[in-house]
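I have placed the structure first, in the form of structure tokens, so that the comments after it can refer back to it.
One protein chain omitted, others in place.
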Amino acid sequence: MTDDPLVIANRSFQSRLLVGTGKYRDLDETGAATEASGAEIVTVALRRSNIGQDPDQPNLLDAIPPERYTILPNTAGCYSAKDAVRTCRLARELLDGHNLVKLEVLGDEKTLYPEMRETFSAAETLVADGFEVMVYMTDDPIAARQLEEIGCVAVMPLAAPIGSGLGIQNRYNLLEIIDNAGVPVLVDAGVGTASDAAVAMELGCDGVLMNSAIAGAREPVRMATAMRHAVIAGREAYLAGRIPRKRNASASSPLDGTFF
Amino acid sequence: MTDDPLVIANRSFQSRLLVGTGKYRDLDETGAATEASGAEIVTVALRRSNIGQDPDQPNLLDAIPPERYTILPNTAGCYSAKDAVRTCRLARELLDGHNLVKLEVLGDEKTLYPEMRETFSAAETLVADGFEVMVYMTDDPIAARQLEEIGCVAVMPLAAPIGSGLGIQNRYNLLEIIDNAGVPVLVDAGVGTASDAAVAMELGCDGVLMNSAIAGAREPVRMATAMRHAVIAGREAYLAGRIPRKRNASASSPLDGTFF
Amino acid sequence: MTDDPLVIANRSFQSRLLVGTGKYRDLDETGAATEASGAEIVTVALRRSNIGQDPDQPNLLDAIPPERYTILPNTAGCYSAKDAVRTCRLARELLDGHNLVKLEVLGDEKTLYPEMRETFSAAETLVADGFEVMVYMTDDPIAARQLEEIGCVAVMPLAAPIGSGLGIQNRYNLLEIIDNAGVPVLVDAGVGTASDAAVAMELGCDGVLMNSAIAGAREPVRMATAMRHAVIAGREAYLAGRIPRKRNASASSPLDGTFF
Partner (left out) sequence: MTDDPLVIANRSFQSRLLVGTGKYRDLDETGAATEASGAEIVTVALRRSNIGQDPDQPNLLDAIPPERYTILPNTAGCYSAKDAVRTCRLARELLDGHNLVKLEVLGDEKTLYPEMRETFSAAETLVADGFEVMVYMTDDPIAARQLEEIGCVAVMPLAAPIGSGLGIQNRYNLLEIIDNAGVPVLVDAGVGTASDAAVAMELGCDGVLMNSAIAGAREPVRMATAMRHAVIAGREAYLAGRIPRKRNASASSPLDGTFF
């Protein structure tokens, strides 16, 4: 089967699964699960991971070598535009001018929901400063359009709260974002198991980013394998064009959407 | 990742996806989609397929060679125990003593729902006659237990009506059947797209059988690929042990199931 | 608003909510909740309730006087056709020739699922013996049609397991039963809260029977009130004809059912 690559900020990727590096038992497990996932883009929480800030501690980049993976620094743990911008600049310095970042500005510690006004402000500053900004956001279709207009290179609506494992809560919002987007739409946060990732891709998302669903599974490496297959399954099903839903086998009784 | 094989009637299979052969454009497409699916068990509607009854017509077994695939004759189109039993006996004759069959006795043409009383009766006759009976049925947990007691080698509850593409309607019934079963539980009928197959496997089903979802897709071979990945994804996710669902990222706020 | 009455076996009822009498704290609460529910048909588990079998114990019929309510004896706790038939005959004796019964034959104690083969057998015997049989059943559309053919005066598919509070699991099966039925279709078992009852009525059910959802609520009398309103709400919404589902406000974008 042929498929177009995923293109983000002029970089091409074969895999449409993006993974995080938090919550693993140790760096060995991080490396093994990342490899099993088939991911090419790996996001790193700069405030919680050592990618060289402390030369005396184990370096995450030994498990996730930048020669092999596209490192995507993120601003997890930032609760203001100012903090997020500062964190991105630090990342660029540590990674020799690497411009691609995942922006997240959080609203509170309990929900880890995005604070959208600060997110807009940080996105504007970062784009002006030459960053290629992939942006974590609510699933608000209007905000998605505006963040694209600001110049973000990908929009990353949440499926459900970070770490919740609840799966996709609002398919209509995702569809609306996908229908209108001129940049890749990646579901970020909320995936719990393989079918959730498949559903996201079947809706037409360009990719899925996850961390807890893999790192928190009983067997993380096995779940990484599951997710690799799930993203391929959902993507291929989207491209293959599913059968319509009908109440009965008979072609003459299509579902009219009025009763469920 | 290691996994136990799927064992049905002492035969072992690596693939947990079973496919049908109906509704394809031609035998080439049947062969290509079957191969892409990775299926090892292929079900054949004896009343609608030529597997040698008519030596002057194209033979389905040229596209699906029995040396390579386990052929599973089914009784699609039978509306009584008597018809179903006769059809199985004809299959055994055509296939040189092959005993493994998929029994379906239908209740009406509109829904293609199983007629359970006739199904019980046919199962009893066929088991007594030496057949290894995989049985299409409603998702009734009590009936599943009873069909196993009669001696069926696999129970095959529907997820939704044949050809409907509606996906799994009643997860609780499937879980109940799975929890109690001593024989493989295979979801049969109702799958619409890849995530539906993944969900079935995540619930703990031993396998999934489908036909319309692949043959009716815009690109059947591509959908067969999607389904192959989806069944692996769901199986691996089941074995890997998913994260629990929680309302929030904080581990201290588990979902208590009271509100949705 | 005018509405046809609910007619079961030539008896007319204004209320479409039927209630059980089990699990209340005492007979006072039973009486108060029953009154608040507005129900006119009240079902009584003959094996667990004293309606005169033991003249020395409190009599349920003091709280639920037969002059005011239509008493519907049921065979809860019966696991065979034989037991169920005997129980119905005992009820008829105790209630001076009262013929209307709710038949339930259970498959096991854990799920309280109906045992359909015994249910068929008991229904045939009871109908032949002059009973008016309302029958608890799985949501199997073929079985519903057959039980009607046997002569049952109402079919009562479960929404979910008894006492589970899970709400309606399979809307398609209920719709199929409703579309084909010539007798009233009453959802029996599985309702958890008010919206579940409303959904059942919106699908076109003729009524809803419940017990645990009311008796097990923190405030049973209040929940009885809620259910009374919910059944009216669902019925009136069904008759009023809801708006179609659309992805957007614009009338030109109807939901085509292909994406969720």
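Some notes on this structure:
Note that the chains are named A, B and C in the order they appear, and that numbering of residues resets to 1 at the start of each chain.
Just so we're on the same page, a contact is a pair of C-beta atoms (placed from the backbone, for glycine too) under 8 Å apart; a residue touches a chain by one contact, two chains touch by 3 or more.
Just so it is clear, the structure is predicted and the values come from calculations on it, not from any experiment.
Annotation: of B:R47, B:K82, B:K110 or B:R171, B:R171 touches the absent chain (contact as defined above).
The chain omitted from view is touched by exactly one of A:P73, A:P114 or A:G204, namely A:P114.
Residue C:M223 is the one among C:L61, C:L126 or C:M223 that touches the chain not shown. Touching residues on subunit B toward the chain that is not drawn are 171-172, 175-176, 203, 242, 244-245, 247-248, 254-260. Residues of subunit C in contact with the chain left out of this view: 1, 109-112, 161-166, 192-195, 197-199, 202, 212-213, 216-223, 225-230, 232-237, 239-250, 253, 255.
Remark: the residues of subunit A touching the chain excluded from display are 107-108, 111, 113-117, 120, 138, 140-143, 145-146, 160-161, 164, 166, 169-173, 176.
Here, only the chains that are shown with their structure count from here on.
Chain B has its Cα centroid nearest to the centroid of all protein Cα atoms in the structure.
Note on chain placement: the centre of subunit A and the centre of subunit C lie 47 Å apart, centres being C-alpha means.
In this assembly, the C-alpha centroid of subunit B lies 33 Å from the C-alpha centroid of subunit C. One finds 34 Å separating the Cα centroids of subunit A and subunit B. The multi-chain contact residues of subunit B, meaning those touching 2 or more other chains, are 111, 161, 164, 166.
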